[in-house]
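Other chains dropped; remaining ones untouched in position.
Note that the chains are named A and B in the order they appear, and that numbering of residues resets to 1 at the start of each chain.
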Amino acid sequence: MSQRRFITQGEGLPQWSTPISHAVVVGKICHVSGQISVDAAGHYVPGTIREEAVRAFANFFAVLRAAEFSSADIVFVDIAFADLTEIGEVNALFAELFPEGQRPARTIYQAAALPMGSKVKVLGVAIKD
Amino acid sequence: MSQRRFITQGEGLPQWSTPISHAVVVGKICHVSGQISVDAAGHYVPGTIREEAVRAFANFFAVLRAAEFSSADIVFVDIAFADLTEIGEVNALFAELFPEGQRPARTIYQAAALPMGSKVKVLGVAIKD
């Protein structure tokens, strides 16, 4: 039996019209698609950088739960900004979301543009022990 | 015996002068380098966004085959655009390349510039069961 699972729907997952999976799991590894500040209907919800980041991470974590992973399994997070000078707000949120000493590896950069004109996009990899 | 394989040449692979591997395989995991619209000689072939994306994905899949993986093993795809408003064309192609319900996780963004001035770059990770 294949250990491969394609996460395309689940509780709290945004409905996307895009032809992708929210996440793909093979064995102990889960790759999660880029998440932005969209509501359950998949509509972009503009806000402050913190508001958008909170919603993007909430979607990220909802995808993980649908894949039967948790935020504690995250090993790597990639965060793209529309304006990298807003990193401070996202660092503050990151420190709240992940306990000290058990935080993911991470990379950040400023993109020329993000999907739907959003301010921030997050994606990552989770691995179970 | 090491399970590590460096994919540097193979049928249908672009000849690159850059000092990298097309892909590296360790065990069941294959990481593929960023692929753009280049021909077998490694020369950039400019085209419409669809033409460039078709060629970039063809190169991506050729690398996977050389690594003894297939497109069905892809778990994650990263697509960088020179112009993100062209996402619709790439979504249409993506829907053709991957069967519904078995599509990879994905992230997209607009870069400030891509190698050789190309319109689109694709890379990804494949994992066997």
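By our rule, a contact is a pair of C-beta atoms (placed from the backbone, for glycine too) under 8 Å apart; a residue touches a chain by one contact, two chains touch by 3 or more.
Remember, it's a predicted structure, so these values are computed and weren't measured experimentally.
*Asks:* With 2 copies present in place, identify the total for the complete complex.
*Replies:* When the whole complex is considered, it contains 3 copies.
Here is the rule we use: only the chains that are shown with their structure count from here on.
*Asks:* Can you work out the rotation angle that lays subunit A over subunit B using Cα coordinates, in steps of 5 degrees?
*Replies:* 120
*Asks:* On a C-alpha centroid basis, what's the spacing between subunit A and subunit B, in Å?
*Replies:* 22
*Asks:* Residues of subunit B touching subunit A in their complex?
*Replies:* So the residues of subunit B touching subunit A come out as 28-29, 75-76, 84, 87, 91, 94-95, 98, 100-112, 125, 127-129.
*Asks:* Enumerate the contact residues on subunit A facing subunit B in the complex.
*Replies:* For subunit A paired with subunit B, touching residues are 2-4, 6, 8, 18-24, 26-27, 29, 31-34, 78, 80, 111-115, 121, 123.
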